[in-house]
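What you see is the complex with one protein chain gone and the rest in place.
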Amino acid sequence: MAHHILTPTTYHNVLGTLPAALTVASGDTVTTETIDANGWDKHGKKVWTGPNPMNGPIAVAGAEPGDSLRVDILAMQPIRPTGWTRAALAENVVDPDFVTALPPRDRATWTIDGNAGTVTLQDPPAGFALTLPMAPMIGCLGVAPAMGQAISTATSGEYGGNMDYRRLGPGATIWFPVSTLGALFFLGDAHALQGDGEIVGTGIETCFQITFRLSVEKRRLIWPRGQTERDIFTLGNARPLDQALQHATTEMTRWLEQDYGLDIRAAGHLMGQAVRYDIGNVFDPAYTVACRLPRALLAGYSAA
Amino acid sequence: MAHHILTPTTYHNVLGTLPAALTVASGDTVTTETIDANGWDKHGKKVWTGPNPMNGPIAVAGAEPGDSLRVDILAMQPIRPTGWTRAALAENVVDPDFVTALPPRDRATWTIDGNAGTVTLQDPPAGFALTLPMAPMIGCLGVAPAMGQAISTATSGEYGGNMDYRRLGPGATIWFPVSTLGALFFLGDAHALQGDGEIVGTGIETCFQITFRLSVEKRRLIWPRGQTERDIFTLGNARPLDQALQHATTEMTRWLEQDYGLDIRAAGHLMGQAVRYDIGNVFDPAYTVACRLPRALLAGYSAA
Amino acid sequence: MAHHILTPTTYHNVLGTLPAALTVASGDTVTTETIDANGWDKHGKKVWTGPNPMNGPIAVAGAEPGDSLRVDILAMQPIRPTGWTRAALAENVVDPDFVTALPPRDRATWTIDGNAGTVTLQDPPAGFALTLPMAPMIGCLGVAPAMGQAISTATSGEYGGNMDYRRLGPGATIWFPVSTLGALFFLGDAHALQGDGEIVGTGIETCFQITFRLSVEKRRLIWPRGQTERDIFTLGNARPLDQALQHATTEMTRWLEQDYGLDIRAAGHLMGQAVRYDIGNVFDPAYTVACRLPRALLAGYSAA
Partner (left out) sequence: MAHHILTPTTYHNVLGTLPAALTVASGDTVTTETIDANGWDKHGKKVWTGPNPMNGPIAVAGAEPGDSLRVDILAMQPIRPTGWTRAALAENVVDPDFVTALPPRDRATWTIDGNAGTVTLQDPPAGFALTLPMAPMIGCLGVAPAMGQAISTATSGEYGGNMDYRRLGPGATIWFPVSTLGALFFLGDAHALQGDGEIVGTGIETCFQITFRLSVEKRRLIWPRGQTERDIFTLGNARPLDQALQHATTEMTRWLEQDYGLDIRAAGHLMGQAVRYDIGNVFDPAYTVACRLPRALLAGYSAA
């Protein structure tokens, strides 16, 4: 269980089958520093272009197509005292006849106080002030897609990508379906905070030091699955939200059947009365919906 | 502030401009007993047909088009020891090529223990058991729609209707846009519990004694707005979910501007980093999305 | 086979179970004059309010729930020398970030030359002129919806309504599912011309004298079906277009199986390689998609 430091010498704007920047063993941990979604680093210097420059890829020895890559997000430390957001709702999240009422999509700056664990909007509109608890998360992470594809970090799919789901922070685990030898894990686009849906088109975009563990598991999945201390969840990425929800709901059903050993009727009863849906993003080319269940309700079940 | 008992002599399967079953003054409270979504009463007798038989309408003296009707849900007491659900996910919430894997949409019965505050699935699949906390809510409620329309209780719109949003339970308040003299309030289809999305096509369908207060307010809204002890929320009803979300997001923006006096850029910052979306239902002809914000963040703001 | 003249004394902005303005026998013909979508009559006088004032309803003796009402559109004669349109694309048919580029939704006037069979834009933008062939159609027509509903003429459903499908002109036949005694047929909102999708939110809105035949048939349908000299078609009304298309495609499959006696695999082969889809409207609350097949391909098949 080695620990590695990944210091990027280049970044990527696609997730694809690219040369590994680092190769690790299953179970190893890695620490790396990410730059922000537009390529500004922790010193405020533009070192790459957007969208969402990725660190990696990291190959995990032994990972093969049909496996899953487990990513445990162990720690996230902000490494820049400021982040930025857009000041206006995105055009696609309001009624079409309300679009002309939206203000310009100006950039706003936020102070990030890592010790206090807060973010504060700088230069707010008159009469307004906003300080919120920091809640770090990774906006874009995933593995190389199938068939040798290389796909923009603006979007997402079965392989993960730009899902912008706020629960993907410290303490969370996420599994991706492996499509290529070594899995090839990428990450970046971390946020100090983000509301559901990323409806201004950004979270609070900044730089983080991130530590995570990568492990190979022999479990076949179609869409990403994850867990927090309290919940398990599946992620579907598509448009419209309806289809993203269908993907996530179907994957959760498969998970309950295959790994928890539930009869499909039992899965239906449980999901029907206890499921929660979260909207990861409703801004990117593919939207993201999470289908979530409390782990407490699954305590007694296990497939094997 | 009188208190009324509404004992239905008939039910309705539409929300429309129908003769008032009761007329109250603004601020009055009403207690009524609802039957379940398929028309079974508290004795288990089929007294009406589905979908979602409504109690009402209740006219509120003085309510005029352009006003809003405020409904405070004060108490909900289950009055039947059982409720029912469907055993299978609805076809429209899974991937189209997974539909054939779904089990039959059989009806299942649940024991409702009002004292313990629990619901328990009867005759579960082998090796499975499920007891969950009760969380009463009103599935279908709203006012007469505009233009003399009468619309099925299967669906929803600006006037409310079959929104199946799980936060519409005791302690919640909801405002509807008034379109006709007296507003004409309807309610029914109460659930002992329901997951997000009502993805088996039902909550735990049963009968409740419900007490609520009706008040007229001089505030123009387009979509329903509500609040709980912790949050405010707006509701959009449409398909796909994307459009329901657009309606709810637009209405929240209007609310923050008009009632809380926020600049639209301030509203954008607040919503962008703090908003939560809930999916009410993803089963009915119109889906329902809630756009939600913590009231604590709005403590300092007020339009007037 | 009597012929009737229906001279409206009132109009309706909903399709619902309203008192019949006229009762006819199955097979009778009717001539009536419609006013335009905003309630201007053939003299240019505002006699009713929008949306889409309806003539009717016309009861057809003997029509019962489960039957279908066949409407043959026999003739449409424009009775006002002008029509009007909007000058700009609707906000919802362009990319959300293009909405601010749209011009104001001003009203434009067109000259209608019934003898020449042309429409000509008055006061066009500089350097532009536009004369097009007239192609009359009925924008909104249908029967009373099920369950005593009364639904705005702005939208559409299984009962028909505001479908804005350009093939519903002289020579076309359309069948509606009957939900109430007498069927209760409504019509109005005729256009001298309209492009696919009604993407400026209007066709060329004007007044027509319309002659049609109403007949009751003992055939159960779910969505409207129709035919022209060349094609048969089914109509689905919903959002998004994907769902409207699902409704129309499913209804066509049922039609081919039930009335033409095709095996479902035969229906699949025929539709797969020969189907055409038309977009009726992509502007109203429910969008309309037509699923269409050439009658020549069905010449040899008949269920009974």
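When the chains are written out, they are named A, B and C in that same order, and each has its own residue count from 1.
FYI, a contact is a pair of C-beta atoms (placed from the backbone, for glycine too) under 8 Å apart; a residue touches a chain by one contact, two chains touch by 3 or more.
Computed from a prediction, not measured in an experiment: that's the story for all the values here.
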| query | Just one of C:Pro51, C:Pro136, C:Gly169 or C:Gly203 touches the chain that is missing; which is it? | reply | C:Gly203
| note | Missing-chain contact, candidates C:Leu6, C:Leu102 or C:Leu181, resolves to C:Leu102
| query | Which of these touches the unseen chain: A:Thr31, A:Thr118 or A:Ser152? | reply | A:Ser152
| field | On chain B, residues whose C-beta touches the chain left out of the figure | value | 90-92, 96-97, 99-100, 240
| field | Positions on chain C where the hidden chain makes contact | value | 85-89, 92-96, 98, 101-103, 106, 108, 119, 121, 124-128, 130, 132, 193-200, 202-204, 239-242, 245-247, 249-250, 253, 261-266, 268-279, 282, 287, 297
| Contacts of chain A with the missing chain: which residues? | 13-14, 16, 146-152, 238-240, 243
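Simple rule for what comes next: only the chains that are shown with their structure count from here on.
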| message | Taking only the C-alpha atoms, how many degrees of rotation bring chain B onto chain C, rounded to the nearest 5? | response | 180
| query | If you average the Cα atoms per chain, which one ends up farthest from chain C? | reply | A
| Measuring from the mean C-alpha position of chain A to the mean C-alpha position of chain C, what distance in angstrom results? | 47
| message | Averaging over Cα atoms per chain, report the distance between chain A and chain B in Å. | response | 32
| field | Interface hub residues of chain B, defined as touching at least two other chains | value | 239-240
